[in-house]
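All protein chains but one are shown at their positions in the complex.
In this document, chain identifiers A, B and C correspond to the written order of the chains, with residue numbering beginning at 1 in each.
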Amino acid sequence: MMKKLINHPENVVQEMIEGMVHAHPQRLKRVPGTNVLVRRDAPVRGKVALISGGGSGHEPSHAGYVGAGMLDGAVLGEVFTSPTPDQILEGIHAVNSGKGVLLIIKNYTGDIMNFEMAAELAEAEGIEVKKIVVNDDVAVEDSTYTTGRRGIAGTVFVHKIAGALAEKGASLEEVHRVAEKVVKQVRSMGMAMTPCTVPAAGRPSFEIGEHEMEIGIGIHGEPGTERSRLASADDIASKLVAHVLDDLKPAPGDKAAVMINGLGATPLMELYIIHKKVSEILAEKNIQVIDTFVGEYMTSLEMAGCSVTLLKLDDELTELLNAPADTIAWKK
Amino acid sequence: MMKKLINHPENVVQEMIEGMVHAHPQRLKRVPGTNVLVRRDAPVRGKVALISGGGSGHEPSHAGYVGAGMLDGAVLGEVFTSPTPDQILEGIHAVNSGKGVLLIIKNYTGDIMNFEMAAELAEAEGIEVKKIVVNDDVAVEDSTYTTGRRGIAGTVFVHKIAGALAEKGASLEEVHRVAEKVVKQVRSMGMAMTPCTVPAAGRPSFEIGEHEMEIGIGIHGEPGTERSRLASADDIASKLVAHVLDDLKPAPGDKAAVMINGLGATPLMELYIIHKKVSEILAEKNIQVIDTFVGEYMTSLEMAGCSVTLLKLDDELTELLNAPADTIAWKK
Amino acid sequence: MTLDGTKFVNWIRRANRRIQENKDYLSELDRAIGDGDHGINMARGFAEAAQRLTGSADQDLGALCQQVAMALLSKVGGASGPLFGTAFLKMAGVWKGKDHASVHELSLALREAVNGIKMRGKAELGDKTMVDVWEPVSRFVAEKAEHLSWRELCVFAEEQMDKTKPLQAKKGRAAYLGPRSSGHLDPGAVSSFFLFEALCETMEESGGDR
Partner (left out) sequence: MTLDGTKFVNWIRRANRRIQENKDYLSELDRAIGDGDHGINMARGFAEAAQRLTGSADQDLGALCQQVAMALLSKVGGASGPLFGTAFLKMAGVWKGKDHASVHELSLALREAVNGIKMRGKAELGDKTMVDVWEPVSRFVAEKAEHLSWRELCVFAEEQMDKTKPLQAKKGRAAYLGPRSSGHLDPGAVSSFFLFEALCETMEESGGDR
């Protein structure tokens, strides 16, 4: 059932990390004895440090975004499992240069709790820490009675924009403020046609019929909010964009950045076909698309499917989105 | 059976091209009425022009490499089908600035013949054209009794290095010479665990058992040269590297660039696990790895599998590999 | 009737065995309404906890609890790691310096554990989480006090676990499924039941019922 290029299911994260460090010695170093990858030059003096993290299986998130202009460190959990507080704390120690640390957290109970505990431990040591919780997934209802929306591909825009401001020497407050602005202005929604298989589980995350799809999917192989008959690319794109626009409510003439994110097994060809429709709809609504990103930014192992993300841009965000970045997966 | 984000199987290439042009208007333009994508600023004055192409389904190859420092144009065929001579000729017209055009061709009968016919037509018009045929796939026997080795992921290194020299203003002879050098020094081998489905065919390219894999696979969903029991990532990496080294025969101390290329559905995580072993073997053999590329460079729709490419570097190639490039899929 | 260091170690080792045996079952439950890793997470954490205790000569319940807490916090990850970790951390606080705990002292520790879980996870009774086992169990122990029957507690804990089945999840990953989360047991409620079942069996075995 499980066809993977692995050795032992329990070792995938360890071996991936070793492979990454071997492949990118100019960019990354591993904090010894941990699953934390940080910038080669960490801690960077006089700079607010950014840490992101979460379960593995979302590559290139998050270690692919470690480098100048984006993240200082990534803390890697087991596949789809939040990293533990001790690991996050090691990450904080490795990147902190005294100007404070921003923790970029996707809104999942596990991530929130583990990062919170790490932040409490760091603060107890006198390290200045702020947290930003990303919750861009409009598939999930956001109310005080729920855990709120999930964080998905929109998180990468937070890395980019907050990272660019930090690189300019801004304070922790400033970096946190701009991260909050991105979170307010970014919305996503995803869908999948096939499940994925967590190596240690050895079986697909759900069963799905030959002509079915899941709409409103997250990035952990979980079922979506709705199962329906597989539709055309145009219909799927329309549905995802409609939900995103409904929630974000951009005005005609607004500027935006678009991300069409592949979940793992979907060819670039199909992502561009989705994008064709997305860009047509945005043109109709008179949304000015300033920049477009089509590819795999936040995956869910080998799931077939995609998500559509829209980020409303003002001048500040546009400038920071365009600022230089030099990481494995994002170069500008 | 076929779960794809498409509208009509016959329109996938057209719609992909439209999506690409919408997504990257600063980088690409489409030659009107054709399936040819060229640099926004084509034809570039005083520069030898590079054209690559082939069937679609290998994205980001080849349009993803169109831009400063790499290709001037990409000619896109139907899925896995060589483009036709008239399209290639349109590409030549669109990029030629009078300094000559290099056609980068992967060694497949169809590509060779279509590009040859286009070259004959262009030469008849007085356009200076040279061809370079890439044949890096060591899985296939190279003898005068066969069609010779196939061109696979190593082709991307030809784009990069010949493109860098052309960008510096070198002559067509010079650019052709360095492309030939890359072809002489680059070797690849691939494997796959699942077939892929050409949209218009609607069914998988081959059947394969749950515990089997194909070794020596190309990039068109064709069966490999050998079917065997699915092995561990380490065993697979060892086998692929062994074949490549056997053929390339680098000496201890030689410098090289490595590419671990995903065929479409294989997560980055697994590619890094493969790379871990590859880099260990190369270290043992005392091959000095100067640069490593892990990701999807030359895919085969949604196949699960990978290829390993080794390029032997001298000072010239190292410098050109490191030269700036600004394309969708390769930025340096 | 009292818990001591040896029984505590036996409890955790028994809980570990139960979790290892049910690793796939727990993941299967999580696959239905979560992300399918609960068994993997718990198995990784309790294996570590059991192993750390095995070498330990400590008899201080607080110190033993603290070791379990740290093992769970640093090995489980996900949502259940900080929650089970916090529970044991809070129990460690209550039992600090004690090498015996009466049922009353157990109920005090459980009360703190429940407070800790709820503080960390912000879930309430009926949200279809592990709280739905921990909170009633803690109350049951407090109410029965010295009259507690381990066998009854075990049956009671299992009933609480079963009650999560019809509920719609309001916290954790299952909450994303909305109404689709009904009709499935909550994985964390099931692993919590295993933990209490192991406690009851350990106490019963060593002391007989009551």
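The criterion applied here is as follows: contacts are C-beta pairs under 8 Å (C-beta built on N, C-alpha and C of every residue); 3 or more make two chains touch, one makes a residue touch a chain.
As the structure is a prediction and not an experimental result, all values here were calculated from the model.
A.B. asks: Since one chain is left out of the picture, which of the remaining chains does it touch in the full complex?
C.D. replies: Contacts of the omitted chain with visible chains: B.
A.B. asks: For a quick check of understanding: of B:R150, B:K181, B:H243 or B:K277, which residue touches the chain that isn't displayed?
C.D. replies: B:R150
A.B. asks: Looking beyond the chains shown, say which of B:N11, B:S97, B:S171 or B:T225 touches the absent one.
C.D. replies: B:T225
A.B. asks: Could you pull out which residues of subunit B are in touch with the chain that's been left out?
C.D. replies: 55, 77-87, 108-110, 113-114, 116-117, 139-141, 145-147, 150, 198, 200-201, 203, 205-206, 218, 220-223, 225
Quick note on the criterion: only the chains that are shown with their structure count from here on.
A.B. asks: By C-alpha centroid distance to the whole-protein centroid, which chain wins?
C.D. replies: If we average C-alpha coordinates per chain, A lands closest to the whole-structure average.
A.B. asks: Indicate the whole-number Å distance between the mean C-alpha point of subunit B and the mean C-alpha point of subunit C.
C.D. replies: Using C-alpha averages as centres, the distance is 55 Å.
A.B. asks: Subunit A: which residues touch two or more other chains?
C.D. replies: Within subunit A, no residue touches at least two other chains.
A.B. asks: Give me the residue numbers in subunit C that touch at least two other chains, ranges are fine.
C.D. replies: Within subunit C, no residue touches at least two other chains.
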